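Remarks on the structure that follows.
Moving on to chain A:
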Amino acid sequence: MALLLLLILPLMGAALLGITGAHRRAPEVNAAFSLGTLLAACGLAVRVIRHGDLLLGREQFFIDPFNVFLVTLTAFVGLTTALFSRPYMRIELDHGRLTPGKLRLYHSMYQLFMFTMLLALTTNNMGLMWVAMEGATLSTVLLVTLYRTPASLEAGWKYFILCGVGIAQALFGTVLLYVAAEKVLGSQGVTALLWTHLDAVKSQLEPTVLALAFVFLLVGYGTKVGLVPLHNWLPDAHAEGPTPISAVLSGLLLNVALYTVVRSKVLVEGSVHSQLPSRLLMGFGLVSVVVAALLLWRQRDIKRLFAYSSIEHMGIATFAFGMGGPIANFAALLHMTVHSLTKSSIFFTAGHAAQNAGTQAMDRIRGLITLSPTVGWGLMLGSLAILGVPPFGVFTSEFLILTTAMRTQPWATPILLAALAVAFAAIFSKVQPMVFGETTGRPLPHAPALLPVFTHLAIVLLLGLYIPHYLADWYRAAAHLIGG
Partner candidate 1 sequence: MTHLPLYQQLLDSCAALLLLLSFAMLSQRRVVALVNLYAVQGAVLAATTLLLAWRTGQDHLYVSAALTLALKVMLLPWLLHRLIRRLQVHRDTEPLLNVSGTMLVGLVIVVFAFSLAQPITRLASTATRSAIGIALAVVLLAFLMMITRRKAVSQVMGFLSMENGVLFGAMSASYGMPMIVELGMALDVLVAVLVLGVFFFQIRERFDSLDLHHLESLKEHQ
Partner candidate 2 sequence: MNAIDWITQVLEVVVAVAAAPAFLGWLNQCRAWLQNRRAPSLWLPYRNLHKLFHKEALIAESASPLFRIAPYVVFGTMVVAAGIIPSMSTRLPLVGSADAIALVGLFAAARMFMTLAAMDVGTAFGTLGARREMMVGFLAEPALLMVIFVASQISSSTALPVITDHLASGHLGLSPGLAFSAVAFILVLLAENARIPVDNPATHLELTMIHEAMLLEYSARHLALMEWAAQLKLFNYVCIGFALFLPWGVARAHIGPIGLAVAIPALAMKLAVAGAALALIETVSAKMRVMRIPEFLATAFLFAVLGLLVHVLLKA
């Protein structure tokens, strides 16, 4: 029931808002649907925690601690982003960057996007997962080009083509997986793509084919995760789309993409019996961290800056999943959580900051703390949090990841740390002048909704100081599923 609600609500929302999305109260409706989704997600989470894994809808849906936690996170960030976008989009409307028609598209696609994400997370069918991922691209690509500026069109095009090509690779990988599975599970192909069945027989699957399948899946979904060198769409799409979309792309889509990669990895690793998947993940992770850290150095656009930071953090999480083991997996999940929360809150504040200054160019955003202290503090604290400064939760996960790396991959640790230091210098040297100093901007016509920002940051702070038991158990269970 909860699952049904979870999936139906956004779909209904998309339909309803597709008709009435330009209405004055549409943002509230949007938020209300998101709230409903969140409640459904919570209900689902409670059930999973109480009764264990769930198989629903003729085995087409499978809920375990790993994905239910991402479902909850997705629904939560979905709600806060909807809350944030309420005043944000109104201001955009006031500034004349949007028309009511576009707003309708935005609201409708927002809910559709939530639907595809939740579908990708909850489905048990690797094929359906692929469909949902493609759907996620399709539902957001028009949002990236919402402003119709040349740059946004370019970004949208790159997003579409690169992710489309990537996702085609993932499809080929899925086919190969199917081929291998069919051999074991029989030719009645209905079950051969169900993750639960695959998982049960994974050790019997033909290793070479699985290895090839993994490569295709990794390149495919990895494109969506934003792993270097497949990342090129990411900064463009984040920078040019409306800020709420940047927030959910960074905070949710990347997570879900990584989730699919990890699901694939679990299968392949069970079959291949070699270090290949782990090594590939670690390699991609490390390259992503290093290249992103270096590219951070050159950024001029505030949202682009944080887009690269997302690449960096996805790299860290990928690296951690690559290392495997209970602690690293735990840390990677934690990292996904805190990154998602922190990064979306940063995008919230960055969006308002850009509205304040009338530009996304960082050298023209100045003195936020004077003009709008909450935006300024939000950006400052969020940036510090994302840079891994304690007591925020990002530090916790990075601490666990780095210390694990020291044990299992000592060669990688100095590289990671150097990259983190470079990233720190790069981001902080750019954030500080934006937050501090004399202001140049003008106040906003609508009061910004900063409750989401500080809610996110408070959760991240809490996770840095104290991880509640049930949450820790939850993470542990999830980490165990991934192969801890």
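With respect to how the candidates were assembled, all candidates are chains of the complex that A comes from, given by their letters.
The working rule: contacts are C-beta pairs under 8 Å (C-beta built on N, C-alpha and C of every residue); 3 or more make two chains touch, one makes a residue touch a chain; residues count from 1.
Quick caveat, the model's predicted, so the values are computed rather than measured.
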Checklist entry - Looking at this complex, which of 1 or 2 sits next to chain A and touches it? => result 1
Checklist outcome for this item: The answer for chain A against candidate 1 in the complex is residues 60, 125, 127-128, 130-131, 134-135, 138, 141-142, 145, 148-151, 153-158, 160-161, 164-165, 168-169, 171-172, 174-176, 178-180, 182-183, 187, 189-190, 192-193, 206, 208-209, 212, 235-236, 239-240, 295, 298
